[in-house]
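One structure is given here, and the rest of the page talks about it.
Omission of a single protein chain aside, the complex is shown with its protein chains in their original locations.
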Amino acid sequence: MIQPFAGRDFISMRDFDRGQVEDLLARCRQFEGTSKPLLNGRVLGSLFFEPSTRTRLSFESAMKRLGGQTLGFTDAATSSTEKGESLWDTIRVVEGYCDIIVIRHPAEGSARLAAEATTRPVINGGDGSNQHPTQTLLDLYTIEKRAGRLHDLKIAFVGDLKYGRTVHSLIKSLCLFPNEFYMVYPPSLGLPSYFLEDLQEQGIQSTDFENVEDLPEDLDILYLTRIQRERFPDPIEYERVRNSYQLTPDSVKRFSDKLTILHPLPRTTELDPDLDSHPGTAYFDQAHNGVVVRKTLLALLLGAG
Amino acid sequence: MIQPFAGRDFISMRDFDRGQVEDLLARCRQFEGTSKPLLNGRVLGSLFFEPSTRTRLSFESAMKRLGGQTLGFTDAATSSTEKGESLWDTIRVVEGYCDIIVIRHPAEGSARLAAEATTRPVINGGDGSNQHPTQTLLDLYTIEKRAGRLHDLKIAFVGDLKYGRTVHSLIKSLCLFPNEFYMVYPPSLGLPSYFLEDLQEQGIQSTDFENVEDLPEDLDILYLTRIQRERFPDPIEYERVRNSYQLTPDSVKRFSDKLTILHPLPRTTELDPDLDSHPGTAYFDQAHNGVVVRKTLLALLLGAG
Partner (left out) sequence: MIQPFAGRDFISMRDFDRGQVEDLLARCRQFEGTSKPLLNGRVLGSLFFEPSTRTRLSFESAMKRLGGQTLGFTDAATSSTEKGESLWDTIRVVEGYCDIIVIRHPAEGSARLAAEATTRPVINGGDGSNQHPTQTLLDLYTIEKRAGRLHDLKIAFVGDLKYGRTVHSLIKSLCLFPNEFYMVYPPSLGLPSYFLEDLQEQGIQSTDFENVEDLPEDLDILYLTRIQRERFPDPIEYERVRNSYQLTPDSVKRFSDKLTILHPLPRTTELDPDLDSHPGTAYFDQAHNGVVVRKTLLALLLGAG
């Protein structure tokens, strides 16, 4: 199971079929608690063309926990993009300084371009509104860890489903398994029509609601996303929506004990801090799972897993 | 002596009594010249919400000299605070990426808040105008190293005593020991009244002077601070004060050989570069002592000391 990953890139979850996803998650489980210096002497090029706390720091943590080192930049201002260098050239230069590259870039398709520029393995750390596959992998890992499986689950996505890169990728991956989907969103923030058509072609159906109260009581997963002010031309409309989509201990009281609440973070007001101590809460675990998932990927792609 | 420190936070010198301060300093002495990889595989989360050279780099040096690794950010722009994340949430997320956290933040009380958010040890790297306890510890360490003791010393504080967080903390800690204090400051930049009242309640007395020439010749410690332009509404008044508070080889000639000159750095004009080669000069040693002090703290709090 190790061979097929060594030397590969990790650009989009779409490159992985159900068997490979299950494989990856099984490998992640084996990495839980591992701190062997598997990547001693290896160097990760960490190229962040826009700032990120969670993704960047968890990649660095993963690399360092396995005995490796990192180098790179944390925003475009300290990169040579400022001097007009193309992404292609930056990658061609940096490949000489490291063994594997993670790239976060605002332009869609940039990670795939980077992968074409170099023979080193490239991991997509988020390319604009396109893909963020390590986020999807840690979401899947967290769901499987909490629910014990990735199939036959009742899963709700709540909030902004139109612009959420995270949500689109995760839905796609969860569609590899038989699950029931519920979509809860304010008017105008539903899944994009091209995305819905795509699901229909695969025979995937979902039920739409406008309120969290309409969701079934035996829901397994409630995946909440941020509703961003910028999406609303009218500030009064934003305030109304924001308040009605806030999750509180009260609003989740009607669900069964098996409920797991997820959120990619950072949150603003949609997630009441009083929920932090709720037994169903898993959003901080979810963030922390980023380390084991990224450890696994780094080790597998470097052929050290 | 190790047990009581492991797993603790280091937020304010006020949390430590005389015995504990002596303990800490004794431990620091044992760490002089130690470069054992005591912290191999451990990761320091270095969260600097505002820039700092001395504090950040000496923490990183301390961690790396002991075989550990660091990750984090160097200013708020590359943190997720930009996306509106609360400090609480940032800490809750980052605790999953590291074993111990140092935080520098412009808001008073932020370090204590961070310590409450996580079970990892938290070290205060400076929280606004409030506390900067590792600076105080390295000041104490330097005084003890130069003078051979922390008690029965004649100690003068010179410069801006009103706004100096560094000076307030250090005076408080030196008051744990029997010492004689002298305060030399321009009108309007003396110790704040609440601070003076606090000292009086403890029965601590100090002698005030307006000029360095009035200080006793057998002074042990002269601790100088920066006088900042921003404190003066009138630029002419600032120039006058700045010139009269500049320390030069001439102005320290009348003191005995045992004089030690300290300064938290960075300096501007208050400290004549010609003093750098004066035998009493210890401000660069003082900065360098930051490494051994922070090594000791990291090792003790991580239970590896």
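The letters A and B name the chains in turn, as written, and every chain counts its residues from 1.
We take it that contacts are C-beta pairs under 8 Å (C-beta built on N, C-alpha and C of every residue); 3 or more make two chains touch, one makes a residue touch a chain.
Note that the structure is a prediction, hence the values are computed from the model and not measured.
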item	value
Sole residue of A:72, A:159, A:186 or A:266 that reaches the chain not shown, by the stated touch rule	A:72
Contact with the hidden chain (one of B:112, B:231 or B:267)	B:267
Touch criterion as defined above, residue of B:65, B:105 or B:120 at the omitted chain	B:65
From B:71, B:170, B:291 or B:304, residue that would touch the chain that is not displayed	B:291
Residues of chain A (touch criterion as defined above) contacting the omitted chain	41, 43, 45, 69, 71-74, 77-80, 82-85, 88-90, 92-94, 96-98
Chain B, residues in touch with the chain not shown (by the definition above)	35, 37, 51-54, 57-58, 60-61, 64-65, 67, 74-75, 265-268, 273, 284, 287-288, 290-291
